[in-house]
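Missing here: one protein chain of the complex. Every other protein chain is in place.
Up next is subunit A:
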Amino acid sequence: MKQPIYLDNNATTPLDPRVLEAMLPYFTEKFGNAASRNHAFGWVAEEGVDYAREQVAKLIGCTEKEIIFTSGATEADNLAIKGVFEMYKEKGNHIITAVTEHKAVLDTCKHLEKNGARVTYLAVKEDGLIDLAELEAAMTPETILVSIMYGNNEIGVIQPVKEISAIAHKHGALFMTDATQAVGKIPVDVNTDGIDLMAFSAHKMYGPKGVGALYVRRKNPRVKVTAQMDGGGHERGMRSGTLNVPGIVGLGKACELCRLEMESEAVRLSALRDRLETTLNKMEESYVNGNTEHRLPHVANISFKYVEGEGLMMAMKDLAVSSGSACTSASLEPSYVLKSLGLSDDLAHSSIRYGLGRFTTEEDIDHAIEITQKAVNHLRELSPLWEMFKEGVDLSKIEWAEH
């Protein structure tokens, strides 16, 4: 077994060797600029890009012309939200999003607030899902865009995208979704889901880093975004810059593999995830965070009360996971996503996110369970809070010296 065990696939995934194989020729013999129209080097590169565009389009049920290649999901989020705001500002200035969005969406919205946008940040329910009635109530005639993520990166919950897009459209707004964690993991179809713009990234689905895409609807309605980068007018004028041909070829191949394998892979991963989660949840004072019905197949987020997340990760050095603890950040603020579920700070500090992936084996999971149990038990032996809990002391009654 490989050590350490990698269970942080929501942060990034390893490149699938089949993707690498598809990419390699585009670094060396097929090195042309896809925009060079007058010689074979350019044509060959363009062919690679066109084929990748088809592979990407096929995965999400759109046409090739609706794919804008970018450097990743962060750029795609920026382009979609800023681009729509600038393009449709005559129509209105109101954007609706949610508090659990990725920073690429939240900070983009904050940026636009300085430029005259009015942004509503919807709260989420205890399970991490937004309240559709609240969304409906937030819609105004000035609302131009609703931006709600597909699947959450920290807890894996899947928002009711179809219902959200229907509400947005009923009020004449566009619907944009950051689907970075969902595309390639679960079926995402821009037409059945009613998506107008969608950001996603290659490196979360076994493709390379530094490449992603923005889907921009061309029909019913035809959506336009104002370019955020000036230059050669690539990607139908929406994203200038020489195309990252090897990266794009890799994204295409990654999409194709996901399309062919995702169905069986989701079954395999959710079985492994459930095994991990059920076993760990049997430990005393452990809590599963987020909705467990509507969620991605490969994510589990668990809080082990009375143990601090960063300390716990240090005790699990043979396991690569991530935590909602913020002991490393200067603000000492734990995960805003977990806090928005109503989790108390101490439970947020005690959380561990497990992200399974294509290369996770049954053996890895069994080993991860063992490592976690051992580490939690060890740290609880060191924890004054655990001792007090065991003695029946009510921790909420203690006057803590906040520092």
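Here is the rule we use: contacts are C-beta pairs under 8 Å (C-beta built on N, C-alpha and C of every residue); 3 or more make two chains touch, one makes a residue touch a chain; residues count from 1.
Keep this in mind: contacts and distances are computed from a predicted model.
Protein name for the hidden chain, per its UniProt entry and selected from "Cytochrome c oxidase subunit 1", "NitT/TauT family transport system ATP-binding protein", "Protein-export membrane protein SecF" or "Iron-sulfur cluster assembly scaffold protein IscU": "Iron-sulfur cluster assembly scaffold protein IscU".
Touching the missing chain, out of A:K82, A:K185, A:K204 or A:H349, is residue A:H349.
Residue in contact with the omitted chain (choice from A:S325, A:S340 or A:T360): A:S325.
Contact between subunit A and the unshown chain involves residues 306-311, 314-315, 325-330, 332, 334, 344-346, 349, 381-387, 395, 398, 400-403.
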